[in-house]
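Of the protein chains in this complex, one is absent; all others appear in place.
Let's look at subunit A:
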Amino acid sequence: MFPELNNLLNTTPDRAEQGKLTLLCDAKTDGSFLVHHFLSFYLKANCKVCFVALIQSFSHYNIVGQKLGVNLTMARERGQLVFLEGLKSAVDVFFQAQEKPHPLQFLREASAGNLKPLFEFVRVALKPVDSGAAGWTYPVLLVDDLSVLLSLGLGAVAVLDFIHYCRATLCWELKGNVVVLVHDSGDVEDEENDILLNGLSHQSHLILRAEGLATGFCRDVHGQLRILWRRPSQSTSQRDQSLTYQYKIQDRSVSFFAKGMSPAVL
């Protein structure tokens, strides 16, 4: 996790809020550093994490996680981390007919499917174990990323249904958290992606939006991060709080600064 981002979000692993949906989105840049942040954050907070990693392999997250101070292999061995590696599972489900429904069953279907098998996988993975020996604090679902599901033929409604079920089970029933990443297509007309993004924006409690700079590529400032706190269940009598920072990604951390205050400029 990035300590500077924790300060901006005003959280620490010990006293993070529960029952929240966090939406990460990126526009014209790569927002995967936010996924690495939340993965290491929740592992350090001693939560039981289910990570649906659809876009990269396990060793990628493991190596970056080691730079951020968490060991994914060990977390997986002791049961704290349930890791669904999308790329590897896709090969398995594609080439072999499965006896029981596989989480990525929709890859075999000709018409647009639904994500019920994936939800079942998540539910079983994060079900509280009655033995109580492990003592994880609360369950967390992390998805990287949802736009891949749209690319693979699922409709925005199917994905929204999946998130709805996850929220109902994890956020409301088990008092856990859900963190998802969605790409923002920006100028390109992608109707399904817009529906998904708008739908999730209205349901989330925290939105982190990484944007590329409007002026183009810069070596010292990699982008701009907009943080938006929301209260979806309550009336919007109070204004949602929003902050904007610029950031630069380094090898092991990300540094944040106010707009125009990059160390390279001053």
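In this section, contacts are C-beta pairs under 8 Å (C-beta built on N, C-alpha and C of every residue); 3 or more make two chains touch, one makes a residue touch a chain; residues count from 1.
To be clear about the criterion, contacts and distances are computed from a predicted model.
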Looking only at the UniProt record of the hidden chain, which name from "Elongator complex protein 4", "Actin-related protein 6", "Glyoxylate reductase/hydroxypyruvate reductase" or "Guanine nucleotide exchange protein SMCR8" is the right one?
"Elongator complex protein 4"
Any idea which of A:Val91, A:Val129 or A:Leu243 touches the chain not displayed?
A:Val91
Absent-chain interface residues of subunit A come out as 30, 32-33, 36, 55-57, 59-60, 63-64, 67, 76-77, 82-92, 94-100, 102-103, 107-111, 121, 125, 147-148, 150-153, 183, 185, 188-191, 193, 216-217, 219, 249-252, 254
